[in-house]
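All protein chains of the complex are present and in place, except for one that has been dropped.
Right, subunit A next:
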Amino acid sequence: MKSRITKRFELLQAKQEKALITYITAGDPDLNTTQQLVLEMEKAGADIIELGIPYSDPLADGPVIQRASQRALAGGANIDTIFQLVESIRRDTEIPLVFLVYFNCVFKYGLERFLNKCHRKGIDGLVIPDLPLEERSELQNMMQQYAIDLIPLVAPTSEERIKKIVANASGFVYCVSSMGVTGKRNSFDVDLAGFVDKVKKHTNIPAALGFGISTPETVEKLKNQCDGLIVGSAIIEKIEEGLKDNTITENVCSFVKKLDEAKNIA
């Protein structure tokens, strides 16, 4: 069975469009806001939504997403309430939903139990930033029966590892577009076109770029080098700007609209 992610990419490819993948941390600043943001971001042009499960020690994340995590945890979000949120979101939309989750949260919850819940509540893919190739086989084997994509991360340093990483991958490949943690970059020190080409040599599934993509200009510049673009920290900053005067949804949506327009410039 094809996942919602695969179907969405096929639809976009038929229209010769790229996927706009937007990230927010679930529960930042509260779960109701997250629900509203998911639905509104979809209307504003997001094709796939990544929901971060807040974690005390997010070592692949920069300060912006760390702050989002802390706000979400302070607001009381946890895995069970986030599953309830997903269930509730699924009543209103079929947009592909991906969890970005650190491995300890999955492990502590129980691998089988976590996957089972993801499947039943309507999660389509998992990005686990601290679960490299060497550690993923147990989870990957379990996932096959649930039709959930384990979205692998490939880094600019991966080189000869790429082939093994993308073997048996489904959904899309998350190409880490810069060294370091998540967050804004002024420039990219990686030859991104060459990097994506290397990935594409070994797989037919879509390749999305993420880490450091923060403006519509960057989206426009990079869109021809990949199948999808992932924006996270820059959206969290729009949430932060809206915290005081309660303009979170407006801020985020007008930004996502701009990203969507940038992606669709011919």
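Methods note: a contact is a pair of C-beta atoms (placed from the backbone, for glycine too) under 8 Å apart; a residue touches a chain by one contact, two chains touch by 3 or more; residues count from 1.
By our rule, contacts and distances are computed from a predicted model.
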| item | value |
| --- | --- |
| Name per UniProt, for the chain absent here [options: "Tryptophan synthase beta chain", "3-isopropylmalate dehydratase small subunit", "Recombination protein RecR" or "Probable peptidoglycan glycosyltransferase FtsW"] | "Tryptophan synthase beta chain" |
| Full-complex contact with the absent chain, from A:I49, A:I79 or A:L192 | A:I79 |
| Omitted-chain contact residue, chosen from A:E10, A:E135, A:D191 or A:E250 | A:E135 |
| Residue among A:E94, A:E159 or A:D191 touching the omitted chain | A:E159 |
| Interface residues of subunit A (partner: the chain not displayed) | 55-57, 59-60, 62-63, 66, 73, 78-79, 102-109, 129-135, 152-159, 161, 165, 176, 179-181 |
